[in-house]
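For this depiction, one protein chain was excluded, whereas all remaining protein chains were kept in their positions.
Here is chain A:
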């Protein structure tokens, strides 16, 4: 995985994780391009789209797009479900997550991402384990 993006139309990026070196201009350009590629797609389309030398696996939840940019040989469905697994964790953690939770607690969302994905790889897939860890961290001062 190279990039992990979470954004609302029109292009407001809520969270971006970069697992490859890009400079700031390139990052901005990538965000815009990913957004342009993904948002024009219809709900009946696949959740995968080729992008530069990569492919984007994405899923839309209400107005929120979760996009993961992976190598073309990576497993599409595994990453698609990794997104859903992540969303289920957010939902549990924030008790019916909504956009505002993610805006006001942006710094916690980073922690959730790091618990589940690290160095562009899947780190932990068990929702029970991730939530247990998050609650433990929550209890710390």
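The working rule: contacts are C-beta pairs under 8 Å (C-beta built on N, C-alpha and C of every residue); 3 or more make two chains touch, one makes a residue touch a chain; residues count from 1.
Everything that follows uses one rule, which is that contacts and distances are computed from a predicted model.
Only one of "Two-component response regulator", "Histidine-containing phosphotransfer protein", "AP-2 complex subunit alpha" or "peptidylprolyl isomerase" fits the UniProt record of the hidden chain, and that name is "AP-2 complex subunit alpha".
Looking at chain A, the residues touching the absent chain are 13, 17, 19, 21, 28, 41-42, 44-50, 53, 72-73, 75-78, 80-82, 84-85, 103-104, 106-107, 110-111, 114, 118-129, 133, 136-137, 140-141.
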